[in-house]
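The structure is given below, and queries will be raised subsequently.
Only a single protein chain was left out; the remaining protein chains are all shown in position.
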Amino acid sequence: MSSVSITQQPEILPQLRKETIKKIVEQGKRSDGRGHLDFRNVVLHVNPIKTADGSAIVSLGNTKVVAGVKVGVGAPYPDTPDEGALIVNLETPPLAAPTIEPGPPDENAIEIARVVDRTIRHSNFLDFKSLCIVPKKFVYILWVDLYVLNHDGNLYDAACMAAVAALASTTLPKVEIEQEQPKIIREERIPLKVNPENLPLTITFVKISNSILADPTLEEENICDSRITIGISNNKVVSIQKTIGTFTIDDIKNIMRKSIELYGKLKETVLKAIMNPDRELRL
Amino acid sequence: MSSVSITQQPEILPQLRKETIKKIVEQGKRSDGRGHLDFRNVVLHVNPIKTADGSAIVSLGNTKVVAGVKVGVGAPYPDTPDEGALIVNLETPPLAAPTIEPGPPDENAIEIARVVDRTIRHSNFLDFKSLCIVPKKFVYILWVDLYVLNHDGNLYDAACMAAVAALASTTLPKVEIEQEQPKIIREERIPLKVNPENLPLTITFVKISNSILADPTLEEENICDSRITIGISNNKVVSIQKTIGTFTIDDIKNIMRKSIELYGKLKETVLKAIMNPDRELRL
Amino acid sequence: MSSVSITQQPEILPQLRKETIKKIVEQGKRSDGRGHLDFRNVVLHVNPIKTADGSAIVSLGNTKVVAGVKVGVGAPYPDTPDEGALIVNLETPPLAAPTIEPGPPDENAIEIARVVDRTIRHSNFLDFKSLCIVPKKFVYILWVDLYVLNHDGNLYDAACMAAVAALASTTLPKVEIEQEQPKIIREERIPLKVNPENLPLTITFVKISNSILADPTLEEENICDSRITIGISNNKVVSIQKTIGTFTIDDIKNIMRKSIELYGKLKETVLKAIMNPDRELRL
Amino acid sequence: MQYVIDVTKLTPEELRAKIHELAKEGKRIDGRAPDQHRPVRLEVGVLPNADGSALVAYGDTVAVAAVYGPREVHPRHLALPDRAILRVRYHMTPFSTHDERKRPEPTRREIEISKILREALEPVILLEQFPRTSIDVFIEIIQADGSTRVASITAASLALADAGIPMRDLVVGVSIGKIGDLVIVDLNRYEDAYGDGDMPIAVMCRRGLVTLLQADGQWTTEEIEKGLELAFRAAENIYRMMRDALKSKYIEASKIYQQ
Amino acid sequence: MQYVIDVTKLTPEELRAKIHELAKEGKRIDGRAPDQHRPVRLEVGVLPNADGSALVAYGDTVAVAAVYGPREVHPRHLALPDRAILRVRYHMTPFSTHDERKRPEPTRREIEISKILREALEPVILLEQFPRTSIDVFIEIIQADGSTRVASITAASLALADAGIPMRDLVVGVSIGKIGDLVIVDLNRYEDAYGDGDMPIAVMCRRGLVTLLQADGQWTTEEIEKGLELAFRAAENIYRMMRDALKSKYIEASKIYQQ
Partner (left out) sequence: MQYVIDVTKLTPEELRAKIHELAKEGKRIDGRAPDQHRPVRLEVGVLPNADGSALVAYGDTVAVAAVYGPREVHPRHLALPDRAILRVRYHMTPFSTHDERKRPEPTRREIEISKILREALEPVILLEQFPRTSIDVFIEIIQADGSTRVASITAASLALADAGIPMRDLVVGVSIGKIGDLVIVDLNRYEDAYGDGDMPIAVMCRRGLVTLLQADGQWTTEEIEKGLELAFRAAENIYRMMRDALKSKYIEASKIYQQ
């Protein structure tokens, strides 16, 4: 892992294709037929992975992300001795796209994992204090591992949705303390406490030809002028991450408004899927 | 260490040389004069290294492997709380061949170490329970480090022989428990318990021009169609590792039979060397 | 980090420049006007960094090194159960010169850190026993981190001076033992005990056209025939590190004498700066 | 998976004893006959970006394979003038095992299996048809319940076919195990953990060739021969399913084209 | 830094409570008004080897930036035919925080910030004027007291100007925070640790564009708008200081040339 951030190699997209995409955008449409603020089709399989303590497989159009939660037990951070821990990791294995080489998470993967982490953390979706087993000694650790199986743009929103749905389906194993050491009893389980009202989601936008588009495809991300991700929970902004380009203040105000609108719809979809877990493992 | 296995660069061997080797094989001989099932000359120096707790230097023709055992004390694995641990590591330092660059063990080195480890582990040569000091707390850890000093083919069998002979010469330091911590007393020692009857060895074969050859040289490995390693202990098969190419079922039956025959001879050689340790460090 | 030491790429210095430098040396001078045994201007800001437990910024001509000390608490080394620990690390971030790429310390950085470490360690400048908190359990650990911000030659002497001045300005936080665990109270502090008499410094020399020059610039290092660093404390030699080229016995005798002379002057400068700490952070 | 006993109520020692007890009667913990494979599920073309892809489930073991190539080699000096190079990666997701979270970095075990899988596929692919290129096979284990490497071989084989890479035959992976004297087909994780031997096998059915063979434990030569025989028989069934899966995919695809 | 209370005497909980209590009266722990920035110190040309360099202090936060380039790219395949690539590294020295020693290896946080800073600078630099080259910005945090990434942006911007790299505007970094309902400018480390939100912003003053924007915590859209407004106002002041710093350096330099 290099410690330097380097301008990324642009995807080779024929000039003609670029112009076509822009022209369609200027006409108020998108190359896959969506409106500017439409999300692609969302398919959510909740809790399909038997070996995980919670899981979800999300398809956002052709973008596919698998989330698995494993619950561990460890020491709390010294500054939050009575709170459990959340650790989010995202990997883009080489299955996901022809451009990806195997290796540890690069800066893009690290950034997405950190944005997902902060979005969940500041939403009050989780009750970190309920993850305490023995203050100062043992707390539950929620490992959320996100695997991108197919990358067609907007990994942020797909990853966040997958992580949140996986957490919503998570159960905690019982832990007993024996001779000052924790003993994990995997057979006895209680559901992880979450607050559905505060369900955190991110909404990502790109700017192409002065238009703001939600849920960009990979092609749109590759030609966009700017990109920004807004994390929302219960109509409050809980994270922002501007990545590509620049925005005017008016752009930002506009995007805030739109992201709260879109949040409402998306939240409904996700909550519905959480209510209908699916024990068949399908991609 | 890349996590991808990549087709290896073939050694550049002149076409004429390849044909010569094959022709000799077809005539029932080998380019160094051996018969198809003959091993090269085996020289075993047992326990020559004073700084190791057990050691051996093996020459299999021009292939030279040094094995050193260091005994440590640590916690047992949770699923075997009353058993010691065996950790086998093989390195191919750049001294060993012109093609080797310095670096951590590559997939070949890792594979050989793991095959040697499994062969020993399943042979009942070691009594892992005898390595327990305090159940659940402290056990002996046998670190077996294998260094290839000259690579002329068949590292599997040379490495396994070196590891086994080094273990057979190993002594354990006395361990006392003081204030719940282990204290190693290197001056007082007892021999590691081994079961010579179950002495584990591997026998490697290659297939060239439809003939099965034992103990291949590097040249033979570089032109062979297929390669397979069979681990034997007391006439039972304790490991198999097919590496290069394919085999028919008849090939495999044939190889099983031959490996048990060869095991008998080789075992005698190794046991004799173990009986005659050699405190002069020679390569 | 490769484990092989490789002949370094020479800096491209025009032939004419090389000859000019040599000619000036042969005339008893140096290209920046100094005499052969003159040091460049030394500027020392002691203790300017509020977040460090001790610090110094050293300019040796255009060579700039920042040293920061952080005090930690940890277990002592088993062979010195009643002594604290000193850990010296040197980094050459890519800010320091156009030739430096980001990455972990290379062999040059590691060597300098180790020479500085040994020079301090053997000088009796520090009283390691005074760093013991609870024998066998807890001792102070002095982390000395050296950052080269501008590299214009002779990193050895600049780094050593910075490390020593930073240590001289270091205060130790109070440590209390609570339930067998150390508790660091950063607000209550006592000065680290040092022995100014034994102040350790290194003096680096290069040989160009058969002349011995002290405190080489980067240009001089790049064209020199040989280089050697002598660590002095209280007129005793406490370290030697010959790096480039060869020396005759007479050279070495000569260099020893000169290094003790130069040590006296440099020590005065450093002690004066230590007496006048400077809480404004300037480079 | 349904078990004939409540596995969650037993200690490891009891489970081990129970498995061996059942084996003495020729029975298995999940009710299968010794030579019975778990249900096999095959899906082809599951990942849109890949040139070929497949999901293979052996009971609760789920492997996903993607194939990219033939394509340019980076860095170029790895390319071979007379054939394609094959690159294979086997990887388990951190949440794929019943144990605690697995670290995502490749383990020594994963490195070995990646090599073994490459060497099982190399004899099958017509690499010489694509000199100077690379054919890449990437496998993720999403859920592990024993026999992951042989499920991976089957998934890789299907994904290669899906990518249109010419092969001498379809390779099929089957695991053979041993509990006491009983030789069994397709180990689940309990049989893997508490049995006496494990022998993963991959075969080219039509040609009668073995392309992957490993073994662990203690085996007589007769047991090995028995295991090989059972493996070929089980592979034959899976082979037919693979052909069907590939056929149905192309039928579906041609339907789409006709629309 | 002077504080209105003795911060060393309080537990974290007490400090958090005190900071929130003060905020209710519109006050801050170091006596500043909500929209008041800490003293800003700017020095240009501090590192002789670099093509451009700067030291920027926001109160006790000190960032040093060095710029090298435009220069050849290694390895070459990273070069772009139509513009320069930008390489940015943000790094904290091990002794730069009030906590225990930070390990020198880059953390995930540093990797993310390096990327965010690169993406904040890319829209500003006329990269298309230097095809096939690299422009490198290296930043070390020597002392950290909150708002390090925005101080880094200001330092990078000055160093780029010092190196003579053509830019569309000077970028200025300002952090916005939130304590209870109070929106504040330029967080110190206590406000960062115990406040309710953090929003680092970088702007091109003359063009009214935002080039860096992140947020943490819980914000209403009104608070975000308020924060953006405060940030632009604070940036305007710093922008003037930057121009002065650059001017005075060139005046000094021209004096030297005249001697």
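Here the chain labels run A, B, C, D and E in written order, and each chain numbers its own residues starting at 1.
The rule we apply is simple: a contact is a pair of C-beta atoms (placed from the backbone, for glycine too) under 8 Å apart; a residue touches a chain by one contact, two chains touch by 3 or more.
Just so it is clear, the model here is predicted, and its values are computed rather than measured.
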Displayed partners of the chain not shown (whole complex): B, C
Chain not shown: contacting residue from C:L16, C:I190 or C:I249: C:I249
Residue among C:T63, C:N150, C:T204 or C:S239 touching the omitted chain: C:S239
Candidate in contact with the missing chain, chosen from B:N150, B:N195, B:N234 or B:T269: B:N150
Chain not shown: contacting residue from B:P14, B:G28, B:P78 or B:P98: B:P98
Positions on subunit B where the hidden chain makes contact: 49-53, 55, 62, 64, 66, 68-70, 72, 89, 91, 93-98, 101-102, 104, 143, 145, 147, 149-152, 186-187, 281, 283
Contact set of subunit C toward the excluded chain (per top definition): 1, 3-7, 9-10, 79, 107-108, 110-111, 113-114, 118, 122, 228, 233, 236-249, 252-253, 256-257, 260
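One rule holds in what follows: only the chains that are shown with their structure count from here on.
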Farthest chain (mean CA position) relative to subunit D: C
Centre distance in Å when subunit B and subunit D are each reduced to the mean of their C-alpha atoms: 28
Rounded Å distance between subunit C and subunit E, as computed from the means of their C-alpha atoms: 31
Inter-centroid spacing, subunit E versus subunit D (mean Cα positions, whole Å): 52
Multi-chain contact sites of subunit B, meaning residues that touch two or more partners: 3-4
Subunit D residues counted as touching two or more neighbouring chains: 89, 91, 105, 136
